[in-house]
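One protein chain is absent from this view; the other protein chains keep their places.
After this line comes subunit A, so read on.
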Amino acid sequence: MINLLILPIIIPLFTAIFLIFLTKYVMVQRWVSTISLLGTISSAFILLHTVHQDGIQTLNLGSWPAPFGITLVSDMLSALLVTTASVIALCCLIYSFKSIGEGRERYYYYAVFQFLLVGINGAFTTGDIFNLFVFFEVMLMSSYVLLVIGGTKIQLRESIKYILVNVISSALFVITVAYLYSVVGSLNMADISVRISQIHQPGIITVIAILFLIVFGLKGAIFPLYFWLPGSYYAPPAPILAMFGALLTKVGVYSILRTYTLFFYHDPGYTHQILGVLAVLTIIAGIIGAIAFWDVKKIIIYNIIIAVGVITFGISVMTKESLTGSVFYLIHDMIMKAALFLLVGIITTIAGTSNLRKISGLIKFYPALGWIFFIASLSLAGIPPLSGFVGKLLIVKGGFEEHQYVGAAVVLMSSLFVLYSVIKIFLNGFWGKPLDELKDSRAPIKMMIAPAAFLLAIAIFYGLGSEYVYSYISQASDVLTNPAIYIDAVLKE
């Protein structure tokens, strides 16, 4: 069936429309959205398998041939990301049944949740730069609603900042696309890549490359442009935060990865060096935040920024090895951040606060939660059998081979600080003298801990089975190192 690669986009889209009619019936909404996400996941896995067997899948929407219509392109990278995003969405959805509250559920929570997934899956799949913008907006508008839904004071304040920043960056995105269109005269990504290589990337294209870096850097929170993230992500409840932390910034990172490997690879001495420097500064800024705070949410939020830095450093090195590492680390980080935010959500529900100084001794009453959090911490830091190891190893190796000693050393060092920051939560929150109020308040966390444990199980499998996963990931990075594969698949020359 030729429409296979659009199924992960239109299944959530149809569900979202359907859920608009069902806002009063909370149980029906839950069942419908769970079943549709299971459908999305299975179609994503079929797509993954098809791409693995038959190579890149393309779909010309409306039957218009490639550079003239909108083309959807599913290469291995986007198929992997779509699958990961759908699985994470299912876990966050199941988590929110117990935690989000009926007030939000009656106000279109599940519909907007599905629209968010539409935007994310669409942004990963599209092969048209303006269509990418449109899917960004679908994603961002859903995220505005999810950020503000519930209407508490902190949510209102932070969503004003978040919307302001994103409106500006979206305007900049449009301006940048306009510049690019006026230079190359095409919007299809493969066609743009061909035309840029025909004119050998003159100065104006390098300017556009930096503008794209600013735009996607604002979405994906790299060094001087991450200022909005800690406050905004602090406001929403845990399942929404997990969706944001795991997926939204990663769409920005994916766009940097796509544009810098497909469009702007002719003058890496300038563009990729800037990206490298910014990546290192991003890691450092993230480390400072992760160490400084005594608030469980803030610590994990700053860990997002560190991970974005590590991935973009891998992109800036631009060898086969470092790009493979980046893709490895990208998927690991999506899964782990979702799991950690869900766990942090459970901790704050139990303790009633996110201040680490006021939490202690949780392990006496919640041993399973404690050890799951411990394994998640080790996995985040990249301790060998677990999932964060291979990606970081490849990035560091690639960095050293390209003689970028400072960057690679910072990436290595960052693991240490990541480990310190999450183990700080474990040592202070789980060990120590149990709080008195914990004895009689046994929060019902079974339904909430299951999705987090499931994500962690995936992460462990991802680490242990990295030999198996590697065949998929190296197929993804083949396209990144050799854009001709992508171009040939789309333009069918």
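Rule of thumb we're sticking to: a residue touches a chain if its C-beta (ideal position, glycine included) is under 8 Å from a C-beta of that chain, and two chains touch if they have at least 3 such contacts; residues count from 1.
Operating definition for what follows: contacts and distances are computed from a predicted model.
Trainee: Would you kindly match the missing chain to its UniProt protein name, picking from "Quinol:cytochrome C oxidoreductase", "Ferredoxin-NADP reductase", "Na(+)/H(+) antiporter subunit B" or "Electron transfer flavoprotein subunit alpha"?
Mentor: Not shown, but named in UniProt as "Na(+)/H(+) antiporter subunit B".
Trainee: Using the touch definition up top, pick the residue from A:20, A:292 or A:413 that touches the left-out chain.
Mentor: A:20
Trainee: If the hidden chain were put back, which of A:29, A:60, A:404 or A:477 would touch it?
Mentor: Counting the whole complex, the residue in contact with the absent chain is A:60.
Trainee: In the full complex, which bits of subunit A touch the chain not displayed? Write them out.
Mentor: 1-3, 6, 10, 13-14, 17-18, 20-21, 59-63
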